[in-house]
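Okay, here's the structure, questions in a sec.
Every protein chain of the complex appears in place save one, which is left out.
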Amino acid sequence: MEEFPIVSSDDVVRVRQRCRTAAIAAGMSLVEQTKVVTAASELARNTLVYGGGGTAQISQVTNASGRNGVRIMFSDSGPGIPDLDLALRDGWTSGSGLGLGLSGSRRLVDEFDLWTEVGTGTRVTATKWAR
Amino acid sequence: MEEFPIVSSDDVVRVRQRCRTAAIAAGMSLVEQTKVVTAASELARNTLVYGGGGTAQISQVTNASGRNGVRIMFSDSGPGIPDLDLALRDGWTSGSGLGLGLSGSRRLVDEFDLWTEVGTGTRVTATKWAR
Amino acid sequence: MERVPILKLGEVLLVSIQIDLQDQTVLALQEDLADRIVAHGARGVVIDITAVEIVDSFIGRMLSTIASMSRLLDAETVVVGMRPAVAITLVELGLSLGGVRTALDLEKGLQLLAGRLAKP
Partner (left out) sequence: MERVPILKLGEVLLVSIQIDLQDQTVLALQEDLADRIVAHGARGVVIDITAVEIVDSFIGRMLSTIASMSRLLDAETVVVGMRPAVAITLVELGLSLGGVRTALDLEKGLQLLAGRLAKP
């Protein structure tokens, strides 16, 4: 497991690179790698832009049936998300994005979990398995 | 009545084939067959993907007025559905689907019954009558 | 897992679906097609579903994804041979396949693409 801070847009680039390395190590196909790295990029940017910065964790995981995968986790102590249903909707943004970061990255991975509390922060965990 | 496990996406294909056989035996038109087989495909995939696997039952049924039909039942011991209204809405998905499986298959059949309990599982029963 | 073969006819790739599609096969087909479009510089894709008995939301989404993805790679997709019963069922299911071009049969589909490829 690797952990590193997200405080600038350099860090978003670094998250992509580390996520790519982990995806290759998990034996993912090129398409699977591209999907999980793209999801990581979206979520890392949200941590930076909306969470006011935070932390990324990237780990290699193995499930009960021996499949390998990559788990990415992004946490921040930002404002949290008041209306989660809305935030997860395609095209909805409170800022100036396209509103595809959360909804789109959920589609790109196999498991997606979002915890948030207004005033406390947000934590998104996403897992993708190699086929 | 036939019963078989749904533990892989092969089984979803088999459900379609068995459902087709039953629909033909019930004297359904080609359109009716196509509708019930499509519904079976959607529900079987949900059992696999969201229910974590389960069982399919396919039976031929006859009603009081002598009409023949097919009844399909899918049960799993998965997580259940916390908000059924939401799950039955067109376009709503907790995963990466199109959110048309439940709402769409309900439209494709004549009778549709969904029982679910969080932590216990889900059982969907659908019946289509030959005209 | 079975794989759906992809044939090359000049600048067009032809996919004729002859098996009962499993979800993994669907995903593999999308990836194979993207690779082949780029490898051959294909300008058109014809997906022949004459033999396909049902199109559920997963397969329907595949058709939309292939159409959008090939457009990004500068190829146009035409779906041919949809059975009437499949079309009726798709509508009732709630899938309109908005961005997907269709033609009656393989011949009409190839004609449609030829018209486009003639343009620079």
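The letters A, B and C name the chains in turn, as written, and every chain counts its residues from 1.
The criterion applied here is as follows: a residue touches a chain if its C-beta (ideal position, glycine included) is under 8 Å from a C-beta of that chain, and two chains touch if they have at least 3 such contacts.
Keep in mind that this is a model prediction, so the values were computed, not measured.
Trainee: Considering the complete complex, which visible chains touch the unshown chain?
Mentor: Those shown chains that the absent chain touches are A, C.
Trainee: Which one touches the absent chain: A:21, A:41, A:68 or A:125?
Mentor: A:41
Trainee: With the missing chain put back, one of A:2, A:90 or A:111 would touch it. Which one?
Mentor: Spelled out, the listed residue whose C-beta touches the missing chain is A:90.
Trainee: Residues of chain A in contact with the chain that isn't shown?
Mentor: Against the missing chain, chain A presents residues 9-10, 12-13, 16-17, 20, 30-31, 33-35, 37-38, 41-42, 45, 90-91, 97-98, 100-101, 103-105, 107-108.
Trainee: Across the whole complex, list the residues on chain C that are touched by the chain not included here.
Mentor: 30-31, 34-35, 37-38, 41, 65, 68-74, 99, 120
Operating definition for what follows: only the chains that are shown with their structure count from here on.
Trainee: Let me have the rounded angstrom distance from the C-alpha centre of chain B over to the C-alpha centre of chain C, please.
Mentor: 27
Trainee: For chain C, write out the residues touching at least two other chains, lowest number first.
Mentor: Residues 24 of chain C each touch two or more of the other chains.
Trainee: Can you list the residues of chain A that touch 2 or more other chains?
Mentor: none
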